[in-house]
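Take a look at the structure set out below.
For this view, one protein chain was removed and the others were kept in their places.
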Amino acid sequence: MVHSIPPMREGLILKLSCPDKPGLVARIASYASEYQANLVEFNQFTDREKGTFYARLEIDTSGLEIPLDDFKAGFEVLGRSLGAHWHFRHLPYRMRTAVLVTRTDHCLNEILWRATLGEMPVEITSVIGNREDCREIAEKAGLPFHFIEMKEDKESGFREIDAILEAEDVQLVVLARFMQIMPPWMCEKFAGRMINIHHSFLPAFIGANPYRQAYERGVKLIGATCHYVTSELDCGPIIEQEVERVHHHHSVMDLVRLGRDCERSAIARGIRYHVQDRIIIDGVRAIVFPD
Amino acid sequence: MVHSIPPMREGLILKLSCPDKPGLVARIASYASEYQANLVEFNQFTDREKGTFYARLEIDTSGLEIPLDDFKAGFEVLGRSLGAHWHFRHLPYRMRTAVLVTRTDHCLNEILWRATLGEMPVEITSVIGNREDCREIAEKAGLPFHFIEMKEDKESGFREIDAILEAEDVQLVVLARFMQIMPPWMCEKFAGRMINIHHSFLPAFIGANPYRQAYERGVKLIGATCHYVTSELDCGPIIEQEVERVHHHHSVMDLVRLGRDCERSAIARGIRYHVQDRIIIDGVRAIVFPD
Amino acid sequence: MVHSIPPMREGLILKLSCPDKPGLVARIASYASEYQANLVEFNQFTDREKGTFYARLEIDTSGLEIPLDDFKAGFEVLGRSLGAHWHFRHLPYRMRTAVLVTRTDHCLNEILWRATLGEMPVEITSVIGNREDCREIAEKAGLPFHFIEMKEDKESGFREIDAILEAEDVQLVVLARFMQIMPPWMCEKFAGRMINIHHSFLPAFIGANPYRQAYERGVKLIGATCHYVTSELDCGPIIEQEVERVHHHHSVMDLVRLGRDCERSAIARGIRYHVQDRIIIDGVRAIVFPD
Partner (left out) sequence: MVHSIPPMREGLILKLSCPDKPGLVARIASYASEYQANLVEFNQFTDREKGTFYARLEIDTSGLEIPLDDFKAGFEVLGRSLGAHWHFRHLPYRMRTAVLVTRTDHCLNEILWRATLGEMPVEITSVIGNREDCREIAEKAGLPFHFIEMKEDKESGFREIDAILEAEDVQLVVLARFMQIMPPWMCEKFAGRMINIHHSFLPAFIGANPYRQAYERGVKLIGATCHYVTSELDCGPIIEQEVERVHHHHSVMDLVRLGRDCERSAIARGIRYHVQDRIIIDGVRAIVFPD
């Protein structure tokens, strides 16, 4: 069907963090307005405990009086003087995203549906699975499906995956119920660019079989957590969490069923925030400016 | 008990709305930084349909290089040139607030509790009731209670209430389940300064007995709505809404009980946003910058 | 992919309503146990205002000592003596369900996904659309798609739809964002067997463009309502409702996007309850025994 999504405006997204001091908003906004760049959205947050300033600017550059590259180059002087880390992204764009799966398909389904709908600026490059279960869904959606066998020595499998990600020029890796533990070198290589959905309300129930754990503990709410992958299992910066109420009469299988809805919802919003460049990672925490 | 609430910083809150155009953030932030006023929090929103820009700035003026009054006076030139409406409020402050009640006391209780806790910068001036039911609660909290008899001719009662509000220099009037319809002249006089809690999820179930209405309609969620009072019944700008799930086995009295929690929650947040100056009213809509 | 859903047990679902009087649970449960039928699940509710008793029994008949038909026939004597309405359904079963659509496909997608997953005992017979937009989705899922042109005289279109429903022996009709008003004769014919998703939190925003209405009213929560279709527009018994928090910065298009998630969630649960025979309709209210 035809989805009439409003086209992304031409422009820039600027994300920045730097030591806090007076006048930061004025200096950054003034630089933009100096050259007739218009702020479409401005989000800012100061972490008082750490003394750090974070900002995200969505900039309409249609009236810009200088070349875009000059505008970005000129910002370097300001950025350096503030001791900032910053990043520009050109609008419009679609982030090249690979989805890794094992058996279950509900997260994959959700991602494909939202990508098709144009709800978020992604381009799914391919689906990579260490089982064949999701091939049909991927191929029906017109996407390449790569089967990777994870043998005893898993290293070769991960090397293969990495090669695909390289070949497809992937910017974001989504672990959509991919049931393999990423090796440290991949966590490092894709730091801040690899998102996982954990099927529990972290930090409760880290590791395997969280729904069984939740059932045995008799919790009254179950949840799902979307987070960046780091080499410490299920401990990366949390992007989004979702919960659902459960009752004593729900079996482990019911928890799995109800949890699926949490997972779909949390991973969809997590990806959305990331590909819209709405997240600044700061150590173990994620600063998220939601839309 | 002793509550250790962090003291409000000295400073200003500036709320502003004006026709949108490029460079607004830069011009406003630069004015502040020019005189060493530091932006502690900056919220901005552009309504593209209407072409209107809204902003709220929390400004630390401890390092200000000029007198506060000069700072405000100087802003006038900028504000007028932008065609803006704006408002400055000095920090710290406590907003003088009167609470109007009839019989039920749960909203009153909630407000008194949060005021005592120092959760929001209010000073409750008195409780005004058209019945005696809430006198005890008010007086136990050390507050004056004014009983106002609403006779056949209600006008004299409202004149009395108005006289109290004048005498106590009240800045905010909260209708905490006050079961009388405010006359148009009071709605007008306290426009944007009178908050009501309606015990339904507006715009459903306007008017009397919303829980009975909800029961008979067989809804699966009930709610409460905190809104500004206007002369059109239950149609003023909505500040906050809350819902609770209900089931077929809940009687009307159960809905009343469950609804109380929605009401307490919605009115508490509504007052909080108002007294923190986080709301800009724009026609029938309320722009709320939540904390 | 392979979904390992636990097989439905063999047995019966009995739904019953009758005037309340003492001993009903004992008499009904005793009848079952008399012939070694085992109650797997027993839900009961007494509406005191109306003096009506409602019950739903899930019965394991694997140990039944008499033929199933005798068991049901024998119940008639008891049922009549209680002045009851009742209904038996044989387990396992899959309810033959047709989905009617117009342009938007998110509800259809959700239904197909959950049907595939085996989350609920449905068999989708076909998708019927008054536009071609959803044909591709239906056909990719291996389902017939019937295009029905709704001409000036809509009656012929509805006759066509009815003919398909008859031909396919449809037990449940789901209006999954079907943007045509059902004629009274169809509402009557499919009373209690036709489910609609309304894209607002009923009874607020009845009729067309509820998201635009919600935007203009400035609500802070939007919702969706799954209800049975009756000849009075959007006024049938409510099965399920869902809400989502929204903010002033959300455009009408954002509300549409956020509302989609409410709609998917509400229609999925609504269908689930219906096809699991968990609903007893009582006038304008739906008694729902959720799982």
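Note that the chains are named A, B and C in the order they appear, and that numbering of residues resets to 1 at the start of each chain.
Rule of thumb we're sticking to: contacts are C-beta pairs under 8 Å (C-beta built on N, C-alpha and C of every residue); 3 or more make two chains touch, one makes a residue touch a chain.
Predicted, not measured: the structure shown is a model, and the values here were computed from it.
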| item | value |
| --- | --- |
| Partner chains on view for the chain not depicted | A, B, C |
| Per the touch definition above, residue among A:Gly11, A:Pro237 or A:Gly259 touching the missing chain | A:Pro237 |
| Options A:Cys187, A:Leu255, A:Ile271 or A:Ala286, residue touching the unrepresented chain | A:Ala286 |
| Full-complex contact with the absent chain, from B:Cys134, B:Ile148, B:Met182 or B:Val275 | B:Cys134 |
| Contact set of subunit B toward the excluded chain (per top definition) | 1-2, 6, 103-106, 109, 113, 117, 119, 133-134, 136-137, 140, 249, 253-254, 257, 261, 265, 291 |
| Residues from subunit C at the interface with the omitted partner, ascending | 22-27, 29-30, 32-34, 36-42, 44, 46, 63 |
| Subunit A, residues in touch with the chain not shown (by the definition above) | 45, 47-49, 201-205, 216-221, 223, 237-241, 243, 247-249, 251, 284-288, 290 |
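Everything that follows uses one rule, which is that only the chains that are shown with their structure count from here on.
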| item | value |
| --- | --- |
| Chain-chain pair with the highest tally of contacting C-beta pairs | B-C |
| Most distant chain from subunit C by Cα centroid | B |
| Computed distance of Cα centres, subunit C from subunit B, in Å | 41 |
| Gap in Å, rounded to a whole number, between the CA centres of subunit B and subunit A | 37 |
| Numbers and ranges of subunit B residues touching at least 2 other chains | none |
